[in-house]
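After this line comes subunit A, so read on.
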Amino acid sequence: MWIELKSIHKHYGNVRANNGVSFKVNEGSIHAVIGENGAGKSTLMKVLSGYTSRTSGEILVDGEPVYFKSPEDATKIGIGMLYQDPMDFPQLTVLENFMLGQIKGFRNSEKKFKEKLKKYTDELEFDLSPNAQLKTLTIGERQQLEIIRLLSLGAKVIILDEPTTGISVEQKDKLFAALKRLVKEGKSVILVSHKIEDVEILCDKITVLKQGCVTGEMEKPFDLEKALMMMFETESKTPVRSKIVPGKKHIEMKNVSVSGGRTGLHNCDVTVRRNEIIGLAGLEGSGQGVFLRCATGLLKPYSGSVSLNGKNMTGKNILSYQKENTVFLPTNRLEEGLIPGLTIKEHYSLRQKSRSLFVDGAKASSDSKENISKYNIKGDPRTLVESLSGGNQQRLLLSFIPDDAELLLLENPTRGLDIGSANWVWELLQDFSKDNNSTIIFTSPEIDEILMIADRVLVFFDGKIIKDVKTDDTNLDEIGSAIAGKV
Partner candidate 1 sequence: MVKKLIVILSIISLMAAFGCGDKAEKKANKDEYKFGLIMVGPHNDHGWSQAHYEGGEYVEKHIPGTKMIYIDKVNPADRPGVTIPQIVDDMVEKGAKFIIANSDDMSDGTLEAAKQHPDVSFIHISGDHALTGKAPKNLGNLMGKMEYGKMMAGYTAALTSKTGKIGFLGPLLNDETRRLASAAYLGAKYAWEEVLKKDPKDLKFEVIWIGFWFNIPGVTADPTQVTQNFYNKGCDVVISGIDTTEATIVADQERKKGKKVWAVPYDYKGACKGTASSCLGVPYFNWGPSYVKNIKAAMAGNLKSEWVWAGPDWKDINNEDTSAVGFEAGAALSAENKKQLDQFIVELGSGKLNLFKGPLNYQDGSVFLKKGEVASDKQIWYMKQLLKGMIGQSSTK
Partner candidate 2 sequence: MTIIKEENTTISLLKDISLTALFVFIFTTLIITISGAPPFEAYENIIRGAFGSYSKFGQVIKVWIPLTLCSCGLLYTFKINLWNIGIEGQMIMGAVFGMAAFKYIPGTCPAALTILIAFIAGLTGGAIWALFAGFLKTFGGVNEIFAGLGMNFVAQSIILWLIFGPWKREGIASMSGTEQLSEPLWLSTFTKMRISPTAIVLTVASILITAFILKYTKVGLGLKAIGSNMQSAFMYKLKPTSYMLLAMIFAGGFAGLAGTMQVTGVYHRLIPTISSNYGYLALFVVMLANYNVWAAPLVALFFACLNVGSIQLPMVLQIDSSLSGVIQGALVLATLGVQSFKTMKKKRREYNNSNGRV
């Protein structure tokens, strides 16, 4: 099956997310759509998968124009999309999630679906237990399930939106192998990504989007520099690790155990000194998230003690931590950070510090405008946060770091950002840390990023810190094997 897009427009009011996009996706190929944040990639894919309607333009499948009103319609035609945040039911099991949308009538044989699920997992070498509750799965595993579900629904073209964000190297390899196998069977894959290195190893063809328009197409072998030029106005510079002199004890955990997440956190002994920038490495859900939430008072340890600036904080709530100028930015932006249904301006209103009972609308407006331009957020003060693109949501969240923050706990702070933006963010954070004498603890699924930014690395495995090392004293391979549990 091949797909052709002809002059696709998608306008939201005055915002032209897609402004006449045309390209062709060949049968049996992996096609990359790249571009910086807000270039219109996600919108285009939502149009293609029936999630949103187009303003104008035509979609041809095997040369025939098609119309669909919903993702279900698109799936019937054979187009299935995997979203950046998988939309599934956390309370149900893998098998139940798999069955959803496929069951017809009242009587359904679980056995039949179990066999079907097993057939696919074997074929694609995925490792999914049918009876596991979905909420215990990593994002990578949820992705695998979603791919299988789409295939089972008859998808011939699979669209993946930033699939390698938030998953482990191992899972990435598995995913890429599976995609290549699918393409060999005659299926097509459209990959939306801002990670040029992923695109290079996986794809057959690249379409570059910028500001809603196609700015270039490329066949293998790719000229990556040229591709980057098409994506960005200017080349960005890579941040350099700054020399840091650790100061007094900032946060100290003694034999802390916390439950939560997939693994919890066990017997954690860590001392972080002021000015340190610490990267937390590990497979997603190995305890890093729990660590950050414990360090900010969101999760309370059931044993051990936590102290901040020498004060015992054990058992205190998040507000006490916030009084000590601790800031936590979670990775699930729309679930734990932003408030869907509220506009950007309302978010700034909420963050106003004044003791007045009334919202200072004028100040909220000026705050919004100032931060929108400072953080390069594509939206205006009245934009609802859920309609911002993932990268812009992340920028908005970063803008919430208060000027007096001393301990920054950042969960995957560059999630969904393209390289240029990520570099810019790190530069900003490094400057901030230097100016304010503040400490940064962050997680990242990319070992490269950790080694580039952090001056100390903690490696998490199964809820424990199994490695605590200065960046200067280690390398990529060592951290890589530590992540897999080999110390």
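The set was built so that all candidates are chains of the complex that A comes from, given by their letters.
We take it that a contact is a pair of C-beta atoms (placed from the backbone, for glycine too) under 8 Å apart; a residue touches a chain by one contact, two chains touch by 3 or more; residues count from 1.
What you see is a predicted model; the values in this text were computed from it and never measured.
Looking at subunit A and the listed options 1 or 2, the chain it touches in this complex is number 2. Those residues of subunit A lying in contact with candidate 2 across their complex are 12-15, 53-57, 67, 69-70, 298, 318-319, 322, 328, 334-342, 346-347, 349-352, 356-359, 361, 382-384, 387, 400.
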